[in-house]
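Notes follow the structure.
Of the protein chains in this complex, all but one are displayed in their positions.
Coming up: chain A.
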Amino acid sequence: MAGADGDDSLYPIAVLIDELRNEDVQLRLNSIKKLSTIALALGVERTRTELLPFLTDTIYDEDEVLLALAEQLGNFTMLVGGPEYVHCLLPPLESLATVEETVVRDKAVESLRKISQEHSPVDLEVHFEPLVKRLASGDWFTSRTSACGLFSVCYPRVSSTVKAEIRQHFRTLCSDDTPMVRRAAASKLGEFAKVLELDYVKSDIISLFTALASDEQDSVRLLAVEACVSIATLLPQEDLESLVMPTLRQAAEDKSWRVRYMVADKFSELQKAVGPEITKNDLVPAFQNLLKDCEAEVRAAAANKVKEFCENLPEENREQIIMTHILPCVKELVSDTNQHVKSALASVIMGLSTILGKDNTIEHLLPLFLAQLKDECPEVRLNIISNLDCVNEVIGIRQLSQSLLPAIVELAEDAKWRVRLAIIEYMPLLAGQLGVEFFDEKLNTLCMAWLIDHVYAIREAATCNLMKLVEKFGAEWAQNTIVPKVLGMANDPNYLHRMTTLFCINALSEACGQDITTKQMLPVVLKMSNDQVANVRFNVAKSLQKIGPVLDSNALQTEVKPVLEKLATDTDMDVKYFAQEAISEMLFVVSS
C-alpha cells in the first residue's frame, strides 16, 4: 500500500485495479459498485487516462459485475470532468451495449441515453452519433438491438444530414434478418416516431409500421400494436383512416392470439388515439369480436377493458352503443367457461352502473351482478364484492343485500383460508355500506366465528377487522356487541382461543377507550396471568405493555405492576423475559 502514507491523491492505480480484479466475484462486485469512490481517489484526469481505458479493455466478466458497471458509468459525467469530457465514457459503454445478457445491455443503453443529454450538439455528432452507427451496423445481433434504443435520443439534436442517416439506419434495422433486432426496432418505433418531423412520420414510419405489423413472427407483430398508439396520436385525424386503420383492423383479426391479446390490452389507449368517429365505426365491432374471441386470454384482456372502453365512448351515443353492442357480449361473458374471463369482467362490471344510470342498472346490470355473486369461482364473487361501492352510489346496496348475504356467508366459510382472508378484508367496507343494523343481524356472527378459525392468519385478520369495525361503529357498539363475546373466550378450554382474547384486547383497547379498557378488559387480562399455559402468560405480559398507555396511572401502579412483577419471577424463561421487558417499558410510561 504505497499510497497509504503519501498524498491521498496519489493512489497507485494498480492497487485500485487489483480490487477491481479480485478473484472473489462478490468482492469484485463490491468494488465496482464503489467505482465512483475509486474515480474520486484518482481525480478526473487519471480517471480519464487510466481508469476508463482499463475498464474498456477488461470487459469480460460476470454479468452481475457488468451490470453494476453499466449503471455506474451513467452517473460518471462529473467524475471525468463534466460535460466537456463526457464522451470519454462512450467506449466502455459501447462494449457493454454489445454484451449478450439482456439486462446488462439494457442498462448500458439506459446509461448511454442518460449521458447523451450531457453531450453538446457538436460532441453528439462527433462522438455519440458515430457510436450509434457502429452499433447499428454491428455483426452480432446484440449491438444492433442496442442501437434501436439510441436513435430517438440523438435525432432531435443533430443536423439534417445526420438525421437522414439515422432514419436510414432505423429503416435498415426494421427489416433486419434476425427477429430479435426487428423486435427491438418495433418496440422503439413509437418512441422514434415521436421525435420525427410529421412529414417523415408519414413517409417513413408508416411504411415501417405496416411492414412490422405484417412480420412473419407474431412476437414482432404484437409490438407494432404498441407503436400504433403513438403513431395514431401523432397523425392528424384525416390521415388516420388511410395510414393506420388498415393495419389496426388487420391486427385485431390476426391469426395469432398473442397479437389479438395485445390489441385488447391496449384497447383504451388505441381508442383515445384514434378518436370518437373511428371508435364508433371501427373499434366498437372490433371490441365485440375481442369479447367473443375463441381464446380465453384475449377475452379476459378485453373484459378488463369493458368499463374504460364504455367510459371513453362519445357521450352522445354512449348509452345506445353500450346497450345494443357491448351489453349483449358482456351478458355472455358472465357465463363464460373460463374463470379468468369471468373474474376479469367481475373486477370492472360494477363500474358500468355509473355510466348507465339507475334504471338501466336495475334492469340490465343487476341480474348480471347477482349471477356473478353466485358464481362457482370465489375470485369472481370477491371481485364483485370488492367493487360494491360503485353500485352503492347509483342504486343503493339494498337491492343487492339479499343475494349478497349468501355470497358472503359462503366465502366466509370457504375451504381455502386465503378466500376467507380476502372476504374479511372487505368486512369494514361492507359494514359501512350495509349499516349497523344489517350488520348486527347478519354478519356479526361471522366476524366472531373467524376469531376461532383454525388458521392463525384468519384469527389475526379477524382481530384487526374488529378494530376497524369499532372505529366505524363506536365504543358503545363495541361494549354491547363484541366486547362481552371476546372476553368470554378467556375461559375457553383451548389456549389458542384464550390467546385470541388477548390479541383482540391489544387491538381494541385504543378504539374502545380508557373506561372500557380499565373496567372490563383489564380484569380479564390480569386474571389470565395465572393461566397454566406459559404462552398465555407471556402474552399477558405483552398485552399489559400494549394496553398500558390506555390505562390510567393508578391502575398501572396498583394492579398492573404487581402482576408483572409476579410474572417476572415466573418459572418459564419466556414469561420472565416478556414481563421484564414490559416492566422496563411501563416504568418509562409511568414516569413520563
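Note that in this section a contact is a pair of C-beta atoms (placed from the backbone, for glycine too) under 8 Å apart; a residue touches a chain by one contact, two chains touch by 3 or more; residues count from 1.
As a convention for this text, contacts and distances are computed from a predicted model.
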Problem set entry | Options "Integrator complex subunit 9", "Autophagy protein 5", "Exosome complex component MTR3" or "Serine/threonine protein phosphatase 2A regulatory subunit": UniProt name of the undisplayed chain | "Serine/threonine protein phosphatase 2A regulatory subunit"
Exercise. Of the residues A:Phe192, A:Tyr261 or A:Phe503, which one touches the chain left out of the display?
Worked result: A:Tyr261
Problem set entry | Residue in contact with the excluded chain [from A:Arg183, A:Arg459, A:Arg498 or A:Lys576] | A:Arg183
For this session: Based on the whole complex, identify which of A:Glu101, A:Glu510 or A:Asp574 touches the chain you can't see.
Result: A:Glu101
Exercise. Where the complex has a chain not shown, which of A:Leu223, A:Leu365, A:Leu443 or A:Ala507 is the residue touching it?
Worked result: A:Leu223
Exercise. Which of these touches the unseen chain: A:Asn75, A:Thr172, A:Thr233 or A:Thr354?
Worked result: A:Asn75
Problem set entry | Which of A:Ala193, A:Ala273, A:Ala296 or A:Ala431 contacts the chain that the document leaves out | A:Ala296
Exercise. What chain A residues would touch the chain not displayed?
Worked result: 1, 4, 8, 11, 15, 19, 23, 27, 34, 36-38, 40-41, 62, 75, 78-79, 100-103, 106, 140-141, 178-180, 183-184, 187, 216, 218-219, 222-223, 255-258, 261-262, 265, 294-297, 300-301, 304, 340, 343-344, 346-347, 378-379, 382-383, 386, 414, 416-419, 422, 425
